[in-house]
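Apart from one protein chain that is not included, each protein chain of the complex appears where it belongs.
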Amino acid sequence: MNLVWAWLADPAHWQGTGGIPARIAEHLLYSALVLVLAAAVAVPLGLWIGHTGRGRVVVVNVVNGMRSVPTLGLLYVSVLVLAPRLRGDWAFLTPAIIVLFLLAMPPILAGAYAGVAEVDPGVRDAARGMGMSGLEVLWGVEIPCALPLIFSGLRSATLQVIATATVAASVSVGGLGRFLIDGLAARDYGQMAGGALLIGLVALAVDGVFALVQRVAVSPGLRPARPLKTHEAIPAS
Amino acid sequence: MTWFLDHLALVGSLLLVHAWLAVVPLLLGLIIAIPLGWLAERNRVLRPILVVGTGLLYTIPSLALFILMPLVLGTGILDPLNVIIALTVYTVALLVRTVVDGLSAVPETVRQAAIAMGIGGARRFFTVELPLAVPVISSGLRVAAVSNVSIVSIAALLGIAQLGSLFTDGFARDFLDPIVVGIVACLVLSVVLDALIIGVTRVLTPWVAARSAA
Partner (left out) sequence: MITFDKVTKVYPDGTRAVDGLSLDLPTGKITVFVGPSGCGKTTSLRMINRMIEPTSGTIGIDGRPTSSLDPVTLRRGIGYVIQSGGLFAHRTVLENIATVPLLLGWGKAKAYGAARELIERMGLDASLTSKYPAQLSGGQQQRVGVARALAADPPVMLMDEPFSAVDPQVREQLQDEFLRLQAELGKTIVFVTHDIDEATKLGDQVAVLRVGGTLAQLAPPADLLADPVDDFVADFIGRDRGYRALAFVAAPALPIQPEATVELGATREQVAAVAAGAPWVLVVEDGAPVGWVAPERLGATVGRDDLHRGGTVARVGGSLRAALDAALSSPSRRGVLADDDGRLVGTVSATDVLTEIERDETGPPS
């Protein structure tokens, strides 16, 4: 424990490009980039599938299938295949980002899909009966009602991405994972555990921010939100 | 394929260790989650504490948790016990909510009927409530099993041998074959565990098949 505090308390570790604030910023930046990309694709796709009911089977199977693929293996395959074809700093970053993107998609897709698909058919019917068009129903009724589950999916994906971005340090990507991997190589347990502690805190903080945003964004009429059922949730790895 | 055939024994032994590291936490987690879920289900004060509290553990990335385990357990960084305990924590985190969901889904009328017949306390839990919650608990267990298999492989970064070692070895040698074999072996293990859980659940819940056939 003392080793950990000593490492965290050393001012030298809080400065420069390899310092703690820089690593946190890197980690958050990668994660945010990936999540925005994944959400931009997966949310509309999930809404569309939930709204039309088309492609349901595909979603369920892709989501379940992705869950069983070991992330570390996927990351390494991606780097080994793609890195030789790329140059410079992006040689390792790009394959890592692609993997993170692939891992972030299924939970977001599942959340958006389930959110819309589970809107009470009576409510949808009433909206249509009041003369709302397909888009108006989606925008005015289905999306607001689906928000709790959309958020659940986003939060699952975020945790997944933060966790996998940590592992990505082992393929020379930056971020907080560096402390773990470099500490391991240098047999510096203080650095490893200090980095691990920071990652845990960052993950908790990010999830907390999401929880707050969700509280503001979701209509009080829909609280308490039903959390994603356990078989829909995708655990971090 | 040649690589796989040449290293059959290695892959086999890594697979066994991997399975052990994934399954033991699953069983431990189940045994711990049932009483916790029972407690959370009947106690309004404890419910959010247990469900949210265990949920928070879930947000901690696995590599970080593996590394933090020695601080708590006093083990060495290479000790597989770190992996087993960390995965048990994840399994409990996931299953407590599932057990609560499953028990809450038991219709109140059924509970009342049981009370009215003088079926009390532990007997009611074990003969009525828990059996009715099996399908939901089993769905949570399946998720936990599959995610455990994936998470175990990450411990290879710390040098704990199992199928994940094929990833790190392959990556270090710039060699795809072992990585692909490792991924396939992980998938096979997931599918087998999933099928096992489904099979046991079917045996335990004959009424579910009867219902869907009706």
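Each chain gets a letter, A and B, in the order it is written, and its residues are counted from 1.
Everything below uses one rule, namely that contacts are C-beta pairs under 8 Å (C-beta built on N, C-alpha and C of every residue); 3 or more make two chains touch, one makes a residue touch a chain.
These numbers were taken from a predicted model, which means no experiment stands behind them.
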item: Chains in view that touch the one left out, judged over the entire complex; value: B
item: Contact residue for the chain not shown (choose from B:17, B:46, B:81 or B:119); value: B:119
item: Subunit B residues touching the omitted chain (full complex); value: 107, 109-110, 112-120, 128, 131-132, 134, 205-207, 210-211, 213-214
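Just so we're on the same page, only the chains that are shown with their structure count from here on.
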item: Between subunit A and subunit B, centroid-to-centroid distance (C-alpha), Å; value: 21
item: Footprint of subunit A on subunit B - complex, ascending; value: 56, 58-65, 67-68, 70-71, 77, 90, 94-95, 97-98, 101, 136, 139-140, 142-144, 146-147, 149-151, 153-154, 156-158, 163-164, 166-168, 170-171, 174, 176, 179-180, 182-183, 186-187, 190-191
item: Partner subunit B, residues of subunit A touching it in the complex; value: 1, 4, 67-74, 76-77, 79-81, 159, 162-163, 166-167, 170-171, 177, 180-181, 184, 189, 192-193, 195-197, 199-200, 203-204, 207, 227, 229-231, 233-237
